[in-house]
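Here the complex is missing one protein chain, while the rest keep their positions.
In this document, chain identifiers A and B correspond to the written order of the chains, with residue numbering beginning at 1 in each.
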Amino acid sequence: MHRQSWFILLLLTLGFVFLYAPIVSLVIFSFNSSKLVTVWGGFSTKWYGALVQDQQILDAAMFSLRIAAISATLATILGVMAGYVLVRFHKFRGRATFSGMVTAPLVMPEVITGISLLLLFISMEQLIGWPQGRGLTTIIIAHTTFTMSYSAVVMRSRFLTLDISLEEAAMDLGAKPSKVFFVITLPIVAPAVISSWLLCFTISLDDLVITSFTNGPGTTTLPQVIFSKVRLGLDPKVNALATIIISIVAVGVIISSFYMRHKERQRQRDEQMAIRAASQMA
Amino acid sequence: MAAEKQKPQSTHTPWNDPQAVPYIRIENVTKRFGDFTAVDNVSLNIYRGELFSLLGGSGCGKTTLLRMLAGFETPTTGKIYIDGVDMAGIPPYERPTNMMFQSYALFPHMTVEQNVAFGLKQDGVKDAEIKKRVAEILELVKLTQFAKRKPHQLSGGQRQRVALARSLVKQPKLLLLDEPLGALDKKLREATQFELMNIQDRLGITFIVVTHDQEEAMTLSTRIGVMNAGEIAQVGTPQEIYEYPNNEMVADFIGSVNLFEGKIVEDEPGHVLINSAEAGGDIYIDHGISSAPGAKVWVALRPEKIHLSKEDIQQPNNCLKGVVKGIAYMGNLSIYLIQLDSGKQIKVTQQNQLRSAEQLIDWDDRVSLTFHPNSPVALLG
Partner (left out) sequence: MASDSTSPLRAGGVGKTGITRLMPFSTGLHALLLKLGLSSRNCVILVPYIWLTLFFLVPFFIVLKISFAYMTIAQPPFTHFSETGHLSLNISDSYGRLISDRLYIDSYLNAIKMAAISTVLCLLLGYPMAYGMARAKPSTRNILLMLVILPFWTSFLIRVYAWIGLLKNNGVINNILMAVGVINEPLHMMNTNFAVYLGILYSYLPFMILPLYANLEKMDLSLLEAAADLGCKPLKAFFVITVRLSLPGIVAGAMLVFIPAVGEYVIPELLGGPSTQMIGRTLYNEFFSNRDWPTASAVAIAILILLVVPLAIFQRYQDKQMEAAE
């Protein structure tokens, strides 16, 4: 039954308009020559120029990208491990606690995660002298900790659909469990690992609250710069930055969905060919 | 089809030879999952070169037993010996067994060649040797031209052969097959059955096959172990199992069977006479069974062993009367549902030897059912 009621269609349309209107308005007004952002003063790309010359924003962006890359990598490694454990290992001590710890950060309010991590870092500094001060290291630890939940959830759902007999077959043929993981399991789930990395990267890049708690003087992240600017009011440079980010994401999503469609179609063609060939031979 | 089938080693029956040493020894193996007992005190001796089938319905424990042989489950109690070595504590990657999985479990990111070579690589075999052996086995399963393809580019039957090749190339002492022909359509299944037997015979590897398909078990096996509720109900050659079932469960599971309840009237070394109210007459079996007169007994009679006739045959025993209540035309044979005068409904199959439009026997015909004194089997419960 693919016939939709008009009511549902209306709400769907309204919903998507609702989701995209703010994004569209951001993009449109990034080209507004007027400083008053929402009052149209003519088309201009000058804010993009101003953006590229804003050293504070550029430095913060570099800093954020570094943090995001490192913490995404760490979080993905930990997330792959956690996801695998949750799916393949059913009986070990403290499994319930582990499961809770892995998924709780997904919903935990950021102010709580932030304050708890900061207090931890301070206590650790007092106790063993590390980490010294707050900055790159503490932010990376913080981001890794809360983004690893996202990675774990993505990997868990992928491992659930992975046929365990593939791993058993590899063991049966003589490969030890660790070999099985690196030679069989990981290559097969590689797409999920990549999307998990991208997810952690994006979330880390965007984080404000936890970063505010765990950052120190002397360094700022991109979200912190943006936040301080927008607290004061509208800023056309932020619109320009937003448009750049949105474009990158949109292009990325479109490319990846085309790529996946292409792969799927190719796969179907291969299977059809195989079936036809087999029936001809019979 | 019968001409193609070679009965290998038809005179070689090591299980009857008291001197023969079993290759696989399963001793009092039990497997419990919590409260549930999947395998209950099973003991089996399997000999080298056998194609042994574990046959049973779902949940009978056959797959669990197979997995314990492979090393994916450990017995709760009991021991398993392969070629004299106790398998306790030995993980699957160190066992001299290889398994062919029901889902084939082909590595999707590797080509056919790489899949088949995988096991040899784990053993550290030299590359040149690997190439040679892979080529040989692919030739054996007739997949040489597909060597560079990936699994998703193959049909179901081809994937099955890759799985077989992959598990054979290491020349294991024991090959375990989990429902190997289940995913194939009927025609392909029949062809593959004979291929499988040929390959096994040529390579001389001991096979243990798990299946729920009794026809498959009967065709492939040197011996069958029928399992029910975690226990072995009977072990024997296909002929033994079919013609001389130990008990109702086995009799009923393999093929169709008619069962009559009766009382022993005469029990001599050379024959036994059973009176059955259910059948509506006496049944005379031409071999003795060790029991006491007056004892209750079940008589198993296979549908194809009964002869139908519209004549009113009069015989002192092994002759029943009834009315035809249903006919199913199957092409090569017909199945008749007969309601005996005693009220019981039984099944009779007859080969359709004459091609004629008018059925010789029709609905509501009165028929006489006769059978040879050699045909019935008495079951003592």
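The criterion applied here is as follows: contacts are C-beta pairs under 8 Å (C-beta built on N, C-alpha and C of every residue); 3 or more make two chains touch, one makes a residue touch a chain.
Quick caveat, the model's predicted, so the values are computed rather than measured.
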- For the chain that's not shown, point to the residue among B:Lys62, B:Lys170 or B:Lys344 touching it. B:Lys170
- Based on the whole complex, identify which of B:Leu44, B:Met87, B:Val141 or B:Val272 touches the chain you can't see. B:Met87
- Note on the structure: Hidden partner sits against chain A at residues 1-2, 4, 7-9, 11-12, 15-16, 18-23, 25-26, 29, 36-39, 78-79, 81-82, 84-87, 89, 92, 94, 98-113, 115-117, 119-120, 122-123, 141-142, 144-145, 148, 152, 156-157, 160-161, 174, 176-178, 202, 205-206, 208-209, 212-213, 223, 226-227, 230-231, 233-234, 238-239, 241-242, 245-246, 249-250, 252-253, 257
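One rule holds in what follows: only the chains that are shown with their structure count from here on.
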- Message: Considering only the defined contacts, which chain A positions touch chain B in the complex?
- Response: 163, 165-166, 168-176, 179, 184, 187-188, 267, 270-271, 273-275, 277-279, 282
- Query: Which residues, counting only chain B, touch chain A once they are in their complex?
  - Reply: 70-72, 91-95, 97-99, 101-103, 105, 107-109, 118-119, 122-123, 150, 152-158, 166-167, 170, 187-188
